[in-house]
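A single protein chain has been removed from this complex, and every other one stays in its place.
Up next, subunit A:
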Amino acid sequence: MNVNQQPHMASPYGQPQPGYQGYPQSGYGGQHVPGGYPAPYAPYNGPASAYQPGPPQGYSPYASFPSKALAANLVSDLSSSSPLDLGMRGPPTSGAPPVSAAQAYSQFGQGDIQNGPPPLGAPPQSRPPVSQPYSQGAMNLSGPQPPYNQQFGAPPTSMQQMTTQMASMQVGSTVPSPAGPGYAPPTVSQPSVSAAYTPSAPSSFAPTSTVPTQPPSTEGTPQPYYGAPPQQPFPTAAPPFSAPGPTQPPGPPLASQQTFPQAPPPSQPPFSSAPPQVPPASYGGPPPPVQASHPRAAPPTSQPAAFPGGPPPTSTPTQYTGPPMQQPPVSQPSSFHSGPPPPPTSAAGFPPQGGAPPRPPHPGIQGPPLASQGPPMSQANHVAPPQPGMLAGPPVPGMAGPPPQPGMQGYPPQQNGAFGQVRGPQPGYAGPYPGQQSYGAAPPAQAPAPPAPKRLDPDSIPSPQASDIPPVQKTRHRIDPDAIPSPIQVIEDDKANKGSEPFVTGVRGQAPPLVTTNFHVKDQGNASPRFIRCTAYNIPCTSDMAKQSQVPLAAVIKPLATLPPDENSPYIVDHGESGPIRCNRCKAYMCPYMQFIEGGRRFQCGFCSCVTEVPPHYFQHLDHTGKRVDCYDRPELSLGSYEFLATVDYCKNNKIPQPPAFIFLIDVSYNAVKNGMVRIVCQELKTLLDYLPRENPDVQSNIRVGFATYNKVLHFYNVKASLAQPQMMVVSDVADMFVPLLDGFLVNVSESRVVIESLLDQIPDMFADTRETETVFGPVIQAGLEALKAADCAGKLFVFHTSLPIAEAPGKLKNREDKKLVGTDKEKSLFQPQVSFYANLAKECVAQGCCVDLFLFPNQYVDVATLGVVPTSTGGSVYKYTYFQAQSDQERFLNDLRKDIQKKVGFDAVMRVRTSTGIRATDFFGSFYMSNTTDVELAGLDCDKTVTVEFRHDDKLSEETGALMQCAVLYTSCSGQRRLRIHNMAVNCCAQLADLYRNCETDTIINFFAKYAYRCVLNNPTKNVRDSLVNQCAQILACYRKNCASPSSAGQLILPECMKLLPVYLNCVLKSDVLHPGADVSLDDRAYLRQLVSAMDVAESHVFFYPRLLPVHKLDVECDTLPVAIRDSEERLSKGGIYLLETGLNLFLWVGANAQQELLQNIFGTPAFGQIDSNMTSLPILDNPYSKRVREIVESFRAQRSRYMKLMVVKQEDKLELIFKHFLVEDKNNSGGASYVDFLCHMHKEIRQLLS
């Protein structure tokens, strides 16, 4: 939604600058030159744009802006309802009254940016231009800090208006506070802006600002502000809902601050009051729409009182249903379940919504609020959402429920983030949380611990209410599947709450939005979550705590991740001939954590505290805050991710590297020719050679290419430009591989194009009649390796291989497929390589920087476990196309190949993770080789490769300094340049376990668990691995229950908000083919998946373990949003529906037997179910919006994944359905995997055991 809308405003707002500016400004305070901010970066990107990637997000900002503005105004003005208007006015009034709304927006955007500066100097005036209005507004706002509180009050209102309001609220609150405190009023305005954007933003601001200005004071101050303001508003929410107290809430509040505590109470009142205020109207609206996500909101609306009462929820619940969240809010425990039930399945939820006032309300509500506020934006947002119903819901919730409900969903998360950040550091927490909780209450799902973690009380589970609604039958345990935490719900909530605002990385300890959420990132000192995701953003201070909680501390790092087009890739910094500036002792690279002292002549390392001289050429004066004056001119001082140009010292043998090379090694044995692979590859390579990776699209790639084919012997090709015809050189001496030619093997594409094309034309014909069925494999890689050695460069081998290499040669394998071993203690040997040859070869490859990508086209067992050793040790990929058939698999293969060749890649890379004292990177998972315990060596590193790093304590951490990590990757770019990519990450440290549980990311944890388990199967029986996983998970949850949750009946299952999906996801991991294979899963597949997962990032592992199931028949052709996914369970499939299932590797289109004819006609071009060809791999291109839209969706899904997903059409009752059902992971599967409900009960039992 937001995204879409953003476009319009986006540019203006866009200017992420706001965030940015905020930054600079704050940092600089007045001192800085207004222009400074843009300028600083300017050098890097040309224009400011570079920096402010975030800007686009502007949207939310809008909302926030207004809100803020409102807030400011409000202060004086008043609270809720009017605020909206005010908000609108705010801007205008503030200074730029004249400006039209639209303009205002744009101005805002600009203003933000500009504002930034102005504030610095002299508040508003300095910025006379457009910004003025804003700044003024800001000024005003800031001026009256007191207003804040009011503002808060106001925010709610605004919130109602804006979906994102929630955020804004928080933001607003936060913003103001930070601004107020740290900065002068002026800053406030800015902050507000940013704040408006994302809650996080504010937070980020705060930190930044704090740091520069008055670290201590600022923080403190802001929080208070926040606390105060938020408290009131939030608190209300919090209390009502899930008496957040139950779980964490109680704790936090207390701990946090007295104020907070107070806040809660007040909040409640506010709540109630609030509801009344806006609620009525908004509520009405919200509730209905809410349903799904809103649900929570709805509840409130419907029964403002209800909230408090909890019980009311019941009634609402139904509506809430969708919002399982609601449940929590309502009667936390019961509500929970009940909640869910009501929402029944999404589908269920919808109906109610539709039927219910919801929709109408929404519009209405929204309309009103919007209208009132005038924020066209908001309206737009709302509007859009409304349609989908569900979608609408979410946004609405924010809107309608604004205060409470929205808060619940959206808020909680946001708030958490925001709060966490803002206060995160401190007491503030409680306050915010409460607030959140209140909102969240609904959201219990979310961090807002308060919202009451979901409690799954086996007994109570069968939420009456819920049960009512959900048609679903109760399971034997009387547990209603709808009553248990729903991944879909969480995902949708996160989307609703965090999707609209840019995620600002500057705030320590703040968990980013989920991987399923579309969001923008503003780099303000920490690496974007696209590069690094942590399992926990608040890590325990001591190892005892860590041990107690059993929560893994890990970071999933994707160093070369591709960023969306509107975010800038890391800037390149050149520190001249002496190379990057580094700490003398620990060799950490210059980063924002380096503290400059002694007037800038030295800096103190944030990692090891060692003091290092600043080289003269790098010297710069410090401003009064202790920051370098050029701080914002230099990415390495202000950003989380950037690159250094490496000097010769960083090169192998102290020689500038040669441009890398790609070598294509094609199997031309009988099978390869027969299944068409050879022809397809050759054909495709002709065009692909134009798309070799390059850094500047205008320049030809420096990468050289070489070609070889092989069966039992190898054929090298001389494609020197001066030849009329390529020359083939056969090397049959595979026992002792060598490269027969030097000159002419690796060539520049443009020079040798004619010869290469001639070669690729001839290869398929040359081997068309081959009878050779045996192949070699080891020598093939050796050959490529030798070629690279001879050319003295790094590079990548693309090996297209078909069969088990049984020909006499090094690395010869025998068929060892023995299914009888499965399930025995010897099973692990099947995952281990058969011979040690390949491990040694891999080592050599890594030493040379030779990355191997393997494309397999097997018709039978090929021993992926062994063949994959080299690719997975060199940072390469394995692609497997079993029973490859040219016709049906060509597209998938070609797309994979294209992507693989074109994707951004670095060579000969070494990655090192440095951490601040107290923790240490101890273990690494992924496709790489390690020759010692610290350096991750990757012969090749592409944009999809992920390394998971586990940390352990080796000392105590302090809450004040937090924990820092710096991931430095030294690599050779595709142009042959040696570079260092640096990613910095700071996380909080906590002394309270509650903080840990409140700020972790389940998806990342699962990613870690999966990788960990998949590695363990190499050495342990799979059963042991499964058991230990379950055990660890139970300990995590038990620890939470014991230490963080409020005392309650032992029979209750209480899950931390952030981890409520842990059981369901874990179950998916346990049921995966690797850990729990069905009878029909081949050993190769298991080995393949095992290797695949070990390099997956969080987004991929998420969808891999919990596939996305989309009800296509609910598609709204008119808008771009996707229907809300449904849970992966067969009982949620309707016979009349069509569903699209995405696993990250495959796409299934499941067609119900009773699907509407019209639908079938539109999608398949045939009205009859029976006539659908289940062999089709792509949908027919039909000229109707439905078909178009479905195909678009399919394409967009494919675009999101690193591997092309083949589409399979599965008809209900068809034989293929078995495969399809395998991915309905909430159900029991054929091989004995537990259903979600069963597993949850099992988990519950385990926890209880641990507790007792």
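Some notes on this structure:
As a convention for this text, a contact is a pair of C-beta atoms (placed from the backbone, for glycine too) under 8 Å apart; a residue touches a chain by one contact, two chains touch by 3 or more; residues count from 1.
Note that in this section contacts and distances are computed from a predicted model.
Hidden chain, UniProt protein name from the list "Dynein light chain Tctex-type 1", "Syntaxin-18", "ribose-phosphate diphosphokinase" or "Protein transport protein SEC23": "Protein transport protein SEC23". Per the touch definition above, the residue from A:728, A:1018 or A:1219 contacting the chain not shown is A:728.
The missing chain, though absent from the display, is touched by one residue of A:544, A:649, A:690 or A:743; that residue is A:743. The omitted chain makes contact with just one of the residues A:609, A:683, A:762 or A:1184: A:762.
Mapped onto subunit A, contacts with the missing chain fall at residues 713, 715-717, 723-733, 736, 738, 740-744, 758-759, 762, 766.
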